[in-house]
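A protein chain is absent from this complex, but the other protein chains hold their places.
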Amino acid sequence: MSKTTAGRFFEDYHVGQVIEHAVPRTVGAGERALYHALYPARHALYSSDAFARACGLAASPLDDLIAFHTVFGKTVPDISLNALANLGYAEGRWLAPVWPGDTLRSVSEVIGLKQNSNGKSGVVWVRTQGANQHGQPVLDYVRWVMVRKRDADAPAPETCIPNLASALDAEELIVPEGLDFSAYDFALAGEPHRWGDYAVGEVIDHVDGVTIEEAEHMMATRLWQNTAKVHFDATARENGRLIYGGHVISMARALSFNGLANAQMIVGLNGGAHANPCHAGDTVRAWSEVLDRAETAAPGVGALRLRLVATKGGAAGVLKGEDGRYLPEVLLDLDYWALIPM
Amino acid sequence: MSKTTAGRFFEDYHVGQVIEHAVPRTVGAGERALYHALYPARHALYSSDAFARACGLAASPLDDLIAFHTVFGKTVPDISLNALANLGYAEGRWLAPVWPGDTLRSVSEVIGLKQNSNGKSGVVWVRTQGANQHGQPVLDYVRWVMVRKRDADAPAPETCIPNLASALDAEELIVPEGLDFSAYDFALAGEPHRWGDYAVGEVIDHVDGVTIEEAEHMMATRLWQNTAKVHFDATARENGRLIYGGHVISMARALSFNGLANAQMIVGLNGGAHANPCHAGDTVRAWSEVLDRAETAAPGVGALRLRLVATKGGAAGVLKGEDGRYLPEVLLDLDYWALIPM
Partner (left out) sequence: MSKTTAGRFFEDYHVGQVIEHAVPRTVGAGERALYHALYPARHALYSSDAFARACGLAASPLDDLIAFHTVFGKTVPDISLNALANLGYAEGRWLAPVWPGDTLRSVSEVIGLKQNSNGKSGVVWVRTQGANQHGQPVLDYVRWVMVRKRDADAPAPETCIPNLASALDAEELIVPEGLDFSAYDFALAGEPHRWGDYAVGEVIDHVDGVTIEEAEHMMATRLWQNTAKVHFDATARENGRLIYGGHVISMARALSFNGLANAQMIVGLNGGAHANPCHAGDTVRAWSEVLDRAETAAPGVGALRLRLVATKGGAAGVLKGEDGRYLPEVLLDLDYWALIPM
């Protein structure tokens, strides 16, 4: 019998199933440096121990998206190896900072199933939790993917569609213990704009573009031990290697520094769509829209709900066509909460 | 007189000569992260401090092949700068784990010489030992290379061909101190297959492929301070940059996770051939064959002798043509011992 896995198919999932994902991973100074080499990341809290200490933390944690990619990457062999599409995210919360030297692992629970009408595939909803070596949860999110059936004749499971919030309430966000923006140094952070300067509905064009290379997206994707072959094997698809959607998320988030330099920490993921595929050679740009604002209980710490859009062209603020579908140049539409000084 | 070195030629070697290689190198968290970014490495013992501790080690050591490449890289300026071919390896043993922060250095002894019948080149055998900052040996192996003569008229040295084992006996393998697989967590490691599940003669197709980029193989090769110009200078050879054979070894070993996830640690290198050159754009795949099995004295720790083959196409299990020569799509044929839970 074959020793290798071909991944799970739609009929391999059932609601309530708990999957402990393999290969825990210790992350540290090396992952941090690589993250800064792969993306134009400049948020001061993730760049400087001294800045992070001045904000009440013990040191600079690893970037919020390092935590996300690492936890997500562990789930790929069990959840999305045979995925036809990564359909969405919801109810994502960063629960504790990840420090250099921490070891992360992931567990997912299947919380929903719905066979497609064509009988050949279905949608699987999972809630994934990442935890550190102390068993402390660091991240929690729901995602759903469309997965092929192994056998089209297999019976459909009972349909179960989870009831997911369209966005987290600000009260549900977890502010890292000790975080204090009351003595925040705006000059060192790079921009003067504080929470009160952002208006709901405001659109920010982040100006810069980055042309993506094969070597870079593969290094990033491997760093998170994401094994999906479409990202690495140029012979697997007609159009060449498909770039991991998370690479686009990190690129867009880093580009958003210019205009959102003080939106220091991502703490909530309300939703997200990988609107169109991204390939090497594409020049990625980004714009943001302010969706909501909220206060938090932490000193000087406010929260902004932001839409982050990555494109390979087109104007800032333009997302969908008259038909209600994403424009072909839109790569990503992400809805998140970030912490920013009041 | 020129301050630069053109490297040693065949007549510069004599049997018994000891060469202390230059530029000791401290390796750590950064090299580890880069290794994981450059290869789809997922073996849990090298990925997680927590997993390694549960196996009786103090922490996760640096990947066995990081030790190999670092020790090997130091030898390049003295041994293979003028090499026409890297002919083989034998009697390689990992003697102690390499920990983040260790400083490695290499010393080689010339143990064999044989001038080729054309009089223009010859074969040099060296035994290389890598040691850490405490002078403790970490790796020991023999390799032989074909080296150009500076002067075709120089007299041939006395032929001396070392007597090398075709494979290490399992009793000669060094199991890292404290290693204990008796409480091994197969779920976290990623696969259920243990020592007893592998049969001699079994062939495993590792399924996935990775298309290689110039930037990646150059970064890897530089990381080991391997200075051979053919890897970096696109103008040096008609067919462009030749990829360091060790890059193919690490790529194939990482791909072998799928089917050999529990073959955690390489401890012996019986032999190896770089069957055909590898270039950027090639899509590397891998298959393994189980050659032998042995028990060890350490609790729960068995050993598998494996053939690891990297290809750029072709079927798993097919290595040579009717003429007894490697098929043109075969890149690597490596024979090694790995430790695996019983």
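Letters are used for the chains, namely A and B, taken in the order the chains are written, and counting of residues starts over at 1 for each.
We take it that a residue touches a chain if its C-beta (ideal position, glycine included) is under 8 Å from a C-beta of that chain, and two chains touch if they have at least 3 such contacts.
Everything numeric here is computed off the predicted structure, so don't read it as measured data.
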Residue touching the undisplayed chain, where the options are B:Q129, B:T227 or B:T283: B:T227
Of B:A58, B:I161 or B:A236, the residue in touch with the unshown chain: B:A236
So which of A:D12, A:E109, A:D208 or A:E329 would be touching the chain we can't see? A:D208
Since one chain has been left out of the picture, which residues of chain B touch it in the full complex? 2-6, 20, 22-26, 28-31, 33-34, 77, 100-101, 103, 105, 133, 213-216, 218-220, 222-223, 225, 227, 229, 232-236, 241
For chain A, residues in touch with the removed chain: 28-34, 36-40, 42, 44, 47-51, 60, 187-191, 193, 197-198, 202, 204-211, 213-216, 258-261, 283
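Here is the rule we use: only the chains that are shown with their structure count from here on.
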What's the rotation angle, in degrees and to the nearest 5, for a C-alpha fit of chain A onto chain B? 120
